[in-house]
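A single protein chain has been removed from this complex, and every other one stays in its place.
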Amino acid sequence: MKSGHVKIDWVYRFMPLLKSIEEEYGPQKPLKELRIGMSIHLEAKTARLALLLRDLGAEVIVTGSNPLSTQDDVAEALRERGLTVYAKRTEDERVYMDNIKKVLTTQPHLILDDGADLTVTAHTEYQEALKNLRGVTEETTTGLRRFRALHKKGLLKVPVIAVNDAFTKHLFDNRYGTGQSTWDSIMRNTNLNVAGKIAVVCGYGWCGKGIAMRARGLGARVIVTEVDPVKALEAVMDGFEVMKISQAAKLGDFFITATGNTKVISEKEFLEMKDGAILANAGHFDVEVDVRALERICVEKYEARPNVTAYRLANGKVLYLLAQGRLVNLAAADGHPVEIMDLSFAVQALSLIHLAKTNLEPGVYPVPSHIDEKIARMKLASMKIEIDELSEEQRSYLENY
Amino acid sequence: MKSGHVKIDWVYRFMPLLKSIEEEYGPQKPLKELRIGMSIHLEAKTARLALLLRDLGAEVIVTGSNPLSTQDDVAEALRERGLTVYAKRTEDERVYMDNIKKVLTTQPHLILDDGADLTVTAHTEYQEALKNLRGVTEETTTGLRRFRALHKKGLLKVPVIAVNDAFTKHLFDNRYGTGQSTWDSIMRNTNLNVAGKIAVVCGYGWCGKGIAMRARGLGARVIVTEVDPVKALEAVMDGFEVMKISQAAKLGDFFITATGNTKVISEKEFLEMKDGAILANAGHFDVEVDVRALERICVEKYEARPNVTAYRLANGKVLYLLAQGRLVNLAAADGHPVEIMDLSFAVQALSLIHLAKTNLEPGVYPVPSHIDEKIARMKLASMKIEIDELSEEQRSYLENY
Amino acid sequence: MKSGHVKIDWVYRFMPLLKSIEEEYGPQKPLKELRIGMSIHLEAKTARLALLLRDLGAEVIVTGSNPLSTQDDVAEALRERGLTVYAKRTEDERVYMDNIKKVLTTQPHLILDDGADLTVTAHTEYQEALKNLRGVTEETTTGLRRFRALHKKGLLKVPVIAVNDAFTKHLFDNRYGTGQSTWDSIMRNTNLNVAGKIAVVCGYGWCGKGIAMRARGLGARVIVTEVDPVKALEAVMDGFEVMKISQAAKLGDFFITATGNTKVISEKEFLEMKDGAILANAGHFDVEVDVRALERICVEKYEARPNVTAYRLANGKVLYLLAQGRLVNLAAADGHPVEIMDLSFAVQALSLIHLAKTNLEPGVYPVPSHIDEKIARMKLASMKIEIDELSEEQRSYLENY
Partner (left out) sequence: MKSGHVKIDWVYRFMPLLKSIEEEYGPQKPLKELRIGMSIHLEAKTARLALLLRDLGAEVIVTGSNPLSTQDDVAEALRERGLTVYAKRTEDERVYMDNIKKVLTTQPHLILDDGADLTVTAHTEYQEALKNLRGVTEETTTGLRRFRALHKKGLLKVPVIAVNDAFTKHLFDNRYGTGQSTWDSIMRNTNLNVAGKIAVVCGYGWCGKGIAMRARGLGARVIVTEVDPVKALEAVMDGFEVMKISQAAKLGDFFITATGNTKVISEKEFLEMKDGAILANAGHFDVEVDVRALERICVEKYEARPNVTAYRLANGKVLYLLAQGRLVNLAAADGHPVEIMDLSFAVQALSLIHLAKTNLEPGVYPVPSHIDEKIARMKLASMKIEIDELSEEQRSYLENY
């Protein structure tokens, strides 16, 4: 069997929620006669989701959500299973945008977006794509920020379901998923020791919390940087050191960004860093570590290991950038663990089914809470975990006391 | 110096935020000509808050919020410093309610409530107390639940500020405060080992999270029980075992409730427990461990240590209940750590100042976000921790990209 | 029932190993016709051990091993149960030594020592006490160091069993016991928050490891100081910061010593500390925090809370010393958790039985490994934990492959 199919078959076994949805909804084909444009990090787990949507009745057209995160063998396997796929790992940014547009040309009824590139392009350069569009589901914090900015300016033309904001998504994916997969990627790409090292985590949102928690779990001493004083205080109480990035720059062995912002680590910091410091980004876009500044100030640049670029600075020190500053867990490893994506993608699938049968005004909507609860119960059941139910007396106490 | 004053002087030194507020607002006397009724667990830290409110210009009348949590020496010290105090540790429930009413008789302009007993009584048995009342601040999850239930029925007559919901309150007080002080109380009252024992934590809200986190930090194996599937799943992902209380009953060495609900552990569970099991409640009311059922089914009852009541059951086993099932950290120890209460009480003080200068309709209101941010910044400053500020470019990126 | 008896009854229930030994050996009276001098921190758990030794046939004479760690109600209860007790909490050093001598006057056949004061005095000031003496068991690292120094000089006249070195003693008592009880004492005596604070742990032996582990478990940021480079490196790899005490002095909120050495924190460090720093000693003798230097350099000294002495320095800062620099978990709390002492005291009891039936040359001897294994098996059985047994094939593999 070819590698793309082997990969997809592996994840099938560890995504019980998608299987349950297939079994429960498959016979009704709730997405039939709908064309879905998907912009995703194309690897085995997202491929599994694409196949589920197809099996729920949809016509599915797939593109990447990040040039480097596409796995070509998986793309090929999806094509062999009958989906339309416009994605390739080696593409440059222009090719990436061309593929985005190819998806839009099909005038999809629904968009499953990851970072908002597909939908934002439909609102700007390629507005005919809005014609059929009935709704969008968005996977990431970053994408939602973009949609909300768009809506604030009165420019959003479709309803967007904030998949990322579902409890069963962001509480798990951003924290446990990003936490594990970021360190998986750093370890496999560097073979360096984590215990006893200093890990600087920029941002203490759910992703940063997960990265910091796992850094400690691997034995690192953790420093957190933040701009939000409440989150900064939370990091302090969690036992981490908190300081400015300008102070942390001198101390860190590993630097990981997860802020959703730009130029979090830049020239000034690079010049202060220790020889051999490792730089990685776990945020959606490749702007958190200021790669352009690195390119500008380095005196030499070379490939130190696969996925590791060495930048020698004029001060003689060498900094190592993982995955060119792109999402380190996706561009240089296999992304979130399978079971975590099973949770997130169950939210996606049920949200798309929800969009297919409702008619919403433009705006950004939360995932209905019954979806969250349903998914959590499905997941617990798949783990054979039973929980308590409120008794009548308890329910009444909560309401009336 | 008498013990009440010694206790108050000690906490003074470790409550830098109240001191900062005193320095910043004291000269303006923003609470002058206002009478504040306080219902609180009366010990050194709440005494410090009462003194601050007095120094901000208010006339302060103090009562307890739980019969067993009043420390008489502190009450005495407050009286000696000129406050009116109606509270005593040895009081029975009737005396407790009498004191509540004594406070209401003064017709306060503002109420600082902890569990809502004071304000609820003003809405029911003693409605003349509503005459001057301009607003309430409520400290606990439990109290807010009661206020929201009241408001839903259209019965709430005053604006209530949800102090508990402030980030700088519930993220810190409920989690780190309850977490530490619950175990402090269990350890000091039992002298039992925690490492290697099985701790059953009922409820995985912020309090339960804190108690579970510290149980693990002390070396226990932790079992969580929940009724909410999302929280249950979160506990699983945090590495805890999750099961029904009926299963956990057979396994636990320590049982701690923090649900806000009633009869979380009851007769059926008591009969399944191991000989020597320890029962403690960390929720607001003494109904979580079903003490009446214990009293009913026991064949013998005796004081095993101070604050530890032994119940011998007909099956020969002995269960030990701490603090008669009341809030274990308050009724059998010193409550939350000083610095944690400094945070919460800074929210209280600034919320009361806010109420004093605004005019709100009846309802439950969040703490204004500028108060949260101000307090977090004050706290970081008191720890000499500096954090990053967004650059113009970053701010613009977040808004426009 | 009087408080001493209540305390002893409580620990009875949580010391299953001593109970098992009583049941297994009691009928044979293996210690009959032997007089045992015990020097111990006299509280409920050691009282339970004394009663076991009596029930194994011995005549038991008890004194303290530290002036401040004697609980008078327990001493009284022991007397009421027929033992001879020379110990009192309020005694001064001279009274303490007098009591030591009173025990020696009885010319015991066996000594159970804790810190070596009793036996060392028998070798120096009161040598007639050596006449009947057939052997000694020593509880602490500190005591063993003294015995080994004595033996190196050729002065040791009796065999000493190194109870502390038994796996079931030092792996558990020093680590889990000291770890929990030190923080229990600090929390109950200060009511201060641990999460987010900086805890400086001096010494990374088994005690220091336990204290550091629990400090982290309570949310502190931990700094370790060491003189041994291998232990220092281990602390680094465990994720702790390691530095000199001179650097740590400026940073710490809590300082805890557990080195077995003298003047670990002294004048130079005191002068660098932050206002409000808390000082505690978890080592055997009260010389680790240099209390004399504190007394000399302070401009004011007062009782800030029970067990907390405030020292105001000329630089205006106030340092708080717990328990006068004595063992903080014993002098200002209830010592190790009950179940931990059950393990250690099982080693004591079986070692004394071993001494009673063997005839050894002077020297320091390890606890026979069969005792260690027996105790570990007894403890697992008491927790209803079953473990694997080697198969014949596995045993042969280990020996022959």
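For reference, chains read A, B and C in written order, and residue numbers begin at 1 within each chain.
The criterion applied here is as follows: contacts are C-beta pairs under 8 Å (C-beta built on N, C-alpha and C of every residue); 3 or more make two chains touch, one makes a residue touch a chain.
Everything quoted here is computed from the prediction, not taken from an experiment.
S.K.: Shown chains touched by the missing chain?
M.R.: A, B, C
S.K.: Consider the whole complex, including the chain that is not shown, and state which of A:25, A:147 or A:176 touches that chain.
M.R.: A:176
S.K.: Give the residue, chosen from A:170, A:214, A:284 or A:374, that touches the chain omitted from the document.
M.R.: If we include the chain that is not displayed, A:214 is the one touching it.
S.K.: For the chain that's not shown, point to the residue among A:2, A:305, A:370 or A:395 touching it.
M.R.: The single option touching the absent chain is A:305.
S.K.: One chain is left out of this view; which of B:129, B:237 or B:304 touches it in the full complex?
M.R.: Once the missing chain is taken into account, the touching residue is B:237.
S.K.: For a quick check of understanding: of B:220, B:352 or B:367, which residue touches the chain that isn't displayed?
M.R.: B:220
S.K.: If the hidden chain were put back, which residues of chain B would touch it?
M.R.: Residues 195-196, 216, 219-221, 236-241 of chain B touch the chain that is not shown.
S.K.: In terms of residues, what is the contact footprint of the unshown chain on chain A?
M.R.: 6-7, 9-11, 13-14, 44, 176-177, 179-180, 184, 187-188, 191-196, 214, 216-219, 276, 303-305, 308, 318, 333-335, 337-340, 383
S.K.: Can you list, in ascending order, the chain C residues touching the missing chain?
M.R.: Residues of chain C in touch with the missing chain: 145-146, 149, 167-168, 171-172, 175-176, 225-227, 229-230, 232-234, 236-237, 242-245, 247, 260-263, 287, 372-373, 376-377, 379-380, 383, 385-391, 393-394, 397-401.
Following the convention adopted for this analysis, only the chains that are shown with their structure count from here on.
S.K.: Touch graph across the chains, line, ring, star, complete or other?
M.R.: Here the contact pattern is complete, since every chain touches every other one.
S.K.: So the centre of each chain is just the mean of its C-alpha atoms; given that, what is the distance between chain B and chain C in Å?
M.R.: 36
S.K.: When the C-alpha atoms of chain A and chain C are each averaged to a single point, how far apart are the two points in Å?
M.R.: About 52 Å, centre to centre.
S.K.: Multi-chain contacts in chain B: which residues touch at least two other chains?
M.R.: Those would be 176, 383.
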